[in-house]
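Every protein chain except one is present and positioned as in the full complex.
First chain written, first letter: the chains are A, B and C, and each begins at residue 1.
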Amino acid sequence: MLALEQFRDSTRAWLEENCPPSMRTPMVPEEIVWGGRDALFANPESKLWLDRMADKGWTCPTWPAEYGGGGLSSEEAKILAEELGRINARVALTSFGISMLGPVLLEYGTHVQKMEHIPKIVRGEIRWCQGYSEPGSGSDLASLGTKAILEGDEYVVNGSKVWTSYADKADWIFCLVRTDFEVPKHSGISFLLFDMASKGVSTKPIQLISGSSPFCETFFDNVRVPAANLMGRLNEGWSIAKRLLQHERTMISGFGLTSGQGDRGGTTSTTASLEGAAMHYRGDKDRLSDPALRDQIAQFKIDSEAFALTSQRSSEESKQGGPTATSSMLKYYGCELNKRRYELLLKAMGSQGLGWDGDEFEEEELQVTREWLRSKANSIEGGTAEVQLNIVAKRVLGLPDMLSLINKK
Amino acid sequence: MLALEQFRDSTRAWLEENCPPSMRTPMVPEEIVWGGRDALFANPESKLWLDRMADKGWTCPTWPAEYGGGGLSSEEAKILAEELGRINARVALTSFGISMLGPVLLEYGTHVQKMEHIPKIVRGEIRWCQGYSEPGSGSDLASLGTKAILEGDEYVVNGSKVWTSYADKADWIFCLVRTDFEVPKHSGISFLLFDMASKGVSTKPIQLISGSSPFCETFFDNVRVPAANLMGRLNEGWSIAKRLLQHERTMISGFGLTSGQGDRGGTTSTTASLEGAAMHYRGDKDRLSDPALRDQIAQFKIDSEAFALTSQRSSEESKQGGPTATSSMLKYYGCELNKRRYELLLKAMGSQGLGWDGDEFEEEELQVTREWLRSKANSIEGGTAEVQLNIVAKRVLGLPDMLSLINKK
Amino acid sequence: MALVLSEDQQLLRDSARHFCQDNAPISVVRRLRDEKSELGYDEAIWRQMIELGWPGMAIAEKYGGFEFGYTGLGLVLEETGRTLASSPLISSVLLGASLLSEAGNEEQKSKLLPQIVAGDLRLAVGVDEGPHHAPSRVACSAVKEGTEYILTGTKSFILDGQTADKLLVSARTSGEPYSEGGISLFMLDANAQGLQIQRTTMVDSRNAANLVMDQVRVSEDSLLGVEGAGFTALDTTLDIARIGVASEMLGSVQEIFQRIVEYLKQREQFGVQIGAFQALQHRAAQMYSEIELCRSAVLGALRCLDDPSATAKDRAIMASLAKAKLSEVSETVSNEGIQMHGGIGMTDEFDIGFFLKRARVAQQFLGDASFHRDRYATLHNF
Partner (left out) sequence: MALVLSEDQQLLRDSARHFCQDNAPISVVRRLRDEKSELGYDEAIWRQMIELGWPGMAIAEKYGGFEFGYTGLGLVLEETGRTLASSPLISSVLLGASLLSEAGNEEQKSKLLPQIVAGDLRLAVGVDEGPHHAPSRVACSAVKEGTEYILTGTKSFILDGQTADKLLVSARTSGEPYSEGGISLFMLDANAQGLQIQRTTMVDSRNAANLVMDQVRVSEDSLLGVEGAGFTALDTTLDIARIGVASEMLGSVQEIFQRIVEYLKQREQFGVQIGAFQALQHRAAQMYSEIELCRSAVLGALRCLDDPSATAKDRAIMASLAKAKLSEVSETVSNEGIQMHGGIGMTDEFDIGFFLKRARVAQQFLGDASFHRDRYATLHNF
């Protein structure tokens, strides 16, 4: 324990000295640091902060120091997180390389691949995107058709991906491709890494019902990828893909959590809490005057609070090694909560929650409309609500699978 | 039209003369006339009324006069119903022979069978019960195992039935039996009529969660049935069974309808309407003081009224020969409404709606508890809610059937 | 009161359906939105609707109308809901002409109603003064001075408020906000002095406006009906409009559902059509049931409007029933429209999002489900 206390002291001292003042203020969306070759730093202190954290490997505290990570034990990482929290330090680097690719790269990649990619992820030098979904594949991810055919020491990739977040801003892609066409669909998939600057790669942003979005369609037209960029074994990419999805699911179920307290980002605005908005837009003072809405908001807040407690319990149980409520349940419920939240917010705001543009609405009101529309995707992306319920039914409750039952006959 | 007006006049005059005074008062449960060999008449005028109606065949107004029915056209039957309604005349005879067996017997029976059974149904001389469900068969009715094996000119019946309403009071049974064991399950079923007084028939009443019930288990131990009692063709009983189920479904969906007006049988008691009960048990005068319950009751009444309009529309459309909302949808929704009604009634009544026995509750309150429990079966009997939704999905919406899709592959 | 359509009514509905599909498909809404149309509807299509006689559907013959009843107008609105065809039918006819009919004197009616039928006059009606529907919450004041009234206050969420020739508004000549007595109805020229009309851009891309009246002077001829006794006519008008909007919502809900069912049959996942998955089947069957109830509720409400023996309270009950039910089901079905289409449903390129956007505005307009359940309960004395 002494060593840990020393670590805490030295960390605190280092942060005191190295975390720039503006990095101790709440994050604003424009200043989120995504890194990459063309990284933009709206605030110069963001770059300073990233570089200092990256020098220590603390953008990825528990990753091996050998590859540029922090090399911290989980106890040390916890202390680091606490100390960062103590001074409200901003996240130095937001990246799919850290949250999605890194963990599986460390597990499945070769030493050479790790040496090449991990340090750049840690330092935010390369920005990654995910090439999973394809037009028409939907929940049946394994039905993908993007082909990679080996010609000499290169794969030639043809096909297209969809829902590629920030594909137009990413430097590299981790991509599921079909490398065997004769076997059952899950068996012929491989996991390929390649440069988005390669000849034959193009992207097109997707407009959503809520307006512009980070999502793209991505097209591969005879893209040539070195064979050494295959990660894991040939035709065994599906198990890597599934592992990576678990990370994504855990990330997305956070949606519900932030809605847990009924807050939209902790602002003090009129739309920050449901009950506040409902009272504001009705001119109520002490008590919400629409009793049916009041009951619905109370029910929502009860569910949100119970959900937040469940997330906490699940994380504590998993630390204890005991049984955990699955990530699928959290993903399902969290997303449903967030959608409910926005429907209630619309009811709270009346016609002021239905603006699209123009001066007759506050900026904040217009944002609610867009967020409401955007929330509809929560139960589709990262595995639909239906898929999560299937997983709970089969994996948690042990109910039989109709398709395989029938096949058994 | 003149003939119809004459019919109305003569009917009115006949009713005026022949409907006894006590038969023009609201029915009380103890005086419902079920007929049968051991028919009981708590009120002697009930017998008089039955006999007079049966003499004219008006217990079954549209059935052929040849078999003792009224032989009326549908226009005449409508007038009869109107005139009966005008004086609030009681139903002279309640019988599964009329509501279930009769229609299919007229369609599928031989002349000899009709001559034997229909007049006794019309006159209420024989009381029928239905032998369909078996222990374990549930929604998969065709999985039945009661066997009928031909020996000489008799079938020997072995097996058991369950949920046989009033089996302990019935004289005859119409019964689904398996007569071929080698073919797919729907194909080997026959429709058999036999006397419940036959040797080897025994019954045992079923206690429900709501208390005693008309349902029985019925056992057949080497029951010998004349081969002539087969109705329809051998091994083709399933189509008769299905036709009969349609009649049953239409009857049961009426549950929702009676709940449509929020009334329990048109009484003027405190529990007759949801809002009345809710206000009474809270001591409210002008306005229900629990606003969340008020909203739920309003929602229920809106749904009930819309459902009643839908039943009306469906019946008008079917008369017009146009497309009709199916009986499955009405059965499903009506039963769900009735269950909702009782849950709301419990909320309205608080602890006074949870009595089981004793002087601390009004008779009427105790009855609510039992009816609430009984309502839980609405979505199970006569085809479960799940089966009705399956039927809507496949027959009305034309969605594919998973089992047959897979088999096609 | 029969709940089946007559042959004439069926013919009307079929012709309205073909017209909307052929001439006013959803691509028109998309174009209007992308062009940031000021009108919020297509003038040429509206002219065609006028030629088809739609504005005069429920107006008496002596005012140039066709007396085809509100059932006829409702059927037309239902079909516009299927393709989200916007037009002044709701603002100018359902609200404007109805309010004139209910509250106006003979002179006002015989002068103006024929113009509406002919498409020469567009009205808009201003009722609410805040983000939630509350027709008795009138703070706008009208003070009499000689032969004029001076109007001051604001109105919000006025459908087609910016493009109307005349505006009908409620204002208080006496009483406190929320009291039904003391509300009077006035007709203003769109270009009256002191009147500011500000267009809002809402999520459904239709035209709605906020209005500021700063000492607007109107002559006493502009009063509709009796001073201080305007609420009854207003509320009856609102009931007519609520039922009409419910008709439009019914069309949208049916269209979304039809698209869902088609998609369930066509889309394959895991080697089978997704419509074979029982969880989706049951959700679809439940929506089907609810939509059947919606159809009956709307038809029952329209019949009630056309039933001369129905009382104002009967109409009020049916209006709140229909608007509450449709608002509730519209929310469920429009959300399922996205969810069951999956990712593609979220893209702007696909049409289903337009239905979602219109659904919420229609839900709120003239009272949401919660408002109408409360009103329904009050009308039933509980």
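A few notes on this one:
Everything that follows uses one rule, which is that a residue touches a chain if its C-beta (ideal position, glycine included) is under 8 Å from a C-beta of that chain, and two chains touch if they have at least 3 such contacts.
Just so it is clear, the structure is predicted and the values come from calculations on it, not from any experiment.
In the entire assembly, the chain absent from the figure touches the shown chains A, B, C.
Annotation: of C:Y70, C:F277 or C:F382, C:F277 touches the absent chain (contact as defined above).
Contact with the chain not shown here comes from a single listed residue; of A:A54, A:V177 or A:A278, that residue is A:A278.
Only one residue in the set B:W49, B:W63, B:F96 or B:W163 touches the chain that does not appear here, and it is B:W163.
The chain not shown here touches subunit C at positions 277-282. Summarising the interface, subunit A meets the missing chain with residues 275-276, 278-279, 286-288, 294-295, 297-299, 301-303, 305-307, 309-310, 312-313, 316-317, 320, 322, 325, 329, 332-333, 386, 388-390, 392-394, 396-402, 405-406, 409.
For subunit B, the list of residues touching the undisplayed chain reads 133, 138-140, 143, 162-163, 206-209, 211, 281-283, 290, 292-293, 339, 343, 346-347, 349-361, 369, 373, 376-377, 379-381, 384-386, 389, 403.
Assume only the chains that are shown with their structure count from here on.
When chain centres are taken as C-alpha averages, the shortest distance to the whole-protein C-alpha average belongs to C. In this assembly, the C-alpha centroid of subunit A lies 42 Å from the C-alpha centroid of subunit C. Averaged C-alpha coordinates give centres for subunit A and subunit B that are 56 Å from one another. Among all residues of subunit C, those that touch two or more other chains are 277, 370, 373-374. Residue numbers of subunit B whose C-beta contacts span two or more other chains: 294-295, 402, 406.
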